[in-house]
Structures are given as structure tokens and as C-alpha cells.
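Every protein chain except one is present and positioned as in the full complex.
Coming up: subunit A.
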């Protein structure tokens, strides 16, 4: 009857999102007076999960599962849920978790609520609050099925440390053969991804050309942030589409979003509005983004950003 949480790892290390969903699962388990079981696939060391409230880890180690396969991974989590007689499964909002969750929902005949931003307001009926209308409204959703799946929105709940320890148990699920074959993976591994980032630094057409992107990257480096761009920038080919954030690009739900030279078209705002704090740097005081932002600097990116980088370096050195 424990709460089951899928804790994602990459190259053997847990993603930050794994600790956030573990924290959320622990809080739900507290509401229900039960424990937390995590299922992890090919993580080198599962003990860090204990720091975020996980009591037991079902640990799968299988070299054939090196590359993500949504169908197989969903099936592993389904088998873990059945083994634990779980009624509540918690997943993150990473690309992979959003990919497998609907398959898991069908497998477990479970209702699934995605983009959930708070703890359940009630556990019977099971009621959660989620982002809807592209962050322009919240929907209060009730899950009616016996088994329930909750997808937690990134950075919505945060990390909650607890001083427990997690026992680890080898888990050997049945793995069905798949006819899906990964042909190539093209990924920058040395940079913080938009999905995992606390801070995102994003550039728009105001930067005038791809040759000026060093400014965005340097500011991101100082802050340990991911870099992103507006749609015109990716349409112009200055930056790859994978960095485009907005309604038709990647969603952003960071703690801090810094928009430089981005006017703030409604489609852009729709994709980044879930970020908690927004800072805008723009020469045009009438840019619509200032209405959606928390802090703003009216000024030229080419003078403001270098000055900000120097001041942030000094600030970081003091910390």
C-alpha cells in the first residue's frame, strides 16, 4: 500500500527531478500514513533517495535497459506497482516521464493528472490542483480510479530533505522484447538542461545575431543556468530548435527565468509563465514582457548583461 515513485536517473546518477518527486511522494505518504517505495532503473547508488523520504528502493540493474524505452519502462513501473499493491504512483514532468505516464495509466487502468503543482487537497476523493490553459488557469481535478497517477510539475514542490535511509532491494521485472531500435542520440551532456534547471537564461532577437550568444552563455555559466531562446531566434537558425521555449517549444518552469531582448509575445509567455520569478532586460520599456515580469531593467543588453555578469561574479565570490 506504499506510495510508489519513479525516480529517474541519467548515466547512473539521479536527476534533480527524482529528489523532487521523492519529496512529494513522502508528503503524500504522510497524508495517508504510509511509506514510500521508489523504483529506479540503473542508478549506481540508490542511498541518496533516503535523504528525501524514500523508505525502500526497488532497484533494477540491467545493461539492456541503457537506453530509455517508454513501453518497457512503463511496464517495469507497472510490475513494481503490482508487487507493492500501490494505489498512488508519482512521476515527474521530464520528457521521459511524460512519455511513459499515459502508457502506465492504461496498464494500471489508473486516472492520471499531469502538471500537478500542490499536494492533494483531499485524499478521498483524491483531489489535486494542476496547471491548465497553458498556465493561464488552474484546474482542480479529482481522480476517480482505484489506482491514481500524479505527474508533478517541475520545481512546483521543491526539495524537502528528511533524515531517513532507504533500503535497496534488487528488482527483476519481466522485460518484453521491443521492436523499437534507437538509431542515434544527439545530446549536449556538458550543459544544464532546461528541464532540470533552477535558472534559465533566455535570449531573443534583441541580441542581433548568433555571434552574440556568448553573452547569454556567460551569464548562464555564472548562475549555473540553462540557456534558451525565443521562437524567432530558432526560426532564424541562430540557435537549435531544442533551445526554443514557448508554446510550441519546450515548456519552462524554473525558479528564475531571465529574458534578454525578448519582447514577450503571448505564445512565448504561455510557455514560460510557470516560472516563479521572471526578470526582463529590454531596451523597449513598452515591451509586453514587462507586464508579466517581476523585475525589469530597461536598457541595452550589450551594456546591461556584461555589467550584470561582473557584478554577479563578485556576488558569487562573496557567498
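The rule is short, and it goes like this: contacts are C-beta pairs under 8 Å (C-beta built on N, C-alpha and C of every residue); 3 or more make two chains touch, one makes a residue touch a chain; residues count from 1.
Methods note: contacts and distances are computed from a predicted model.
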- Query: The chain that is not shown, which UniProt protein name from "Urea ABC transporter", "Electron transfer flavoprotein subunit beta", "tRNA 2-thiouridine synthesizing protein B" or "Cysteine desulfurase" does it carry?
  - Reply: "Electron transfer flavoprotein subunit beta"
- Among the options A:83, A:98 or A:205, the absent chain makes contact with A:98
- Message: If I consider the whole complex, including the chain that's not displayed, which of A:44, A:64, A:82 or A:139 touches that chain?
- Response: A:139
- Task: Using the touch definition up top, pick the residue from A:9, A:34 or A:247 that touches the left-out chain.
- Result: A:247
- subunit A residues touching the omitted chain (full complex): 68, 70-71, 94-96, 98-103, 105-107, 109-115, 127, 129, 131-134, 136-145, 179-189, 191, 193-196, 198-199, 223, 235, 241-242, 247-250, 255-256, 266-267, 270, 276-277, 279-280, 290-300, 303-304, 307-308, 311-312, 315
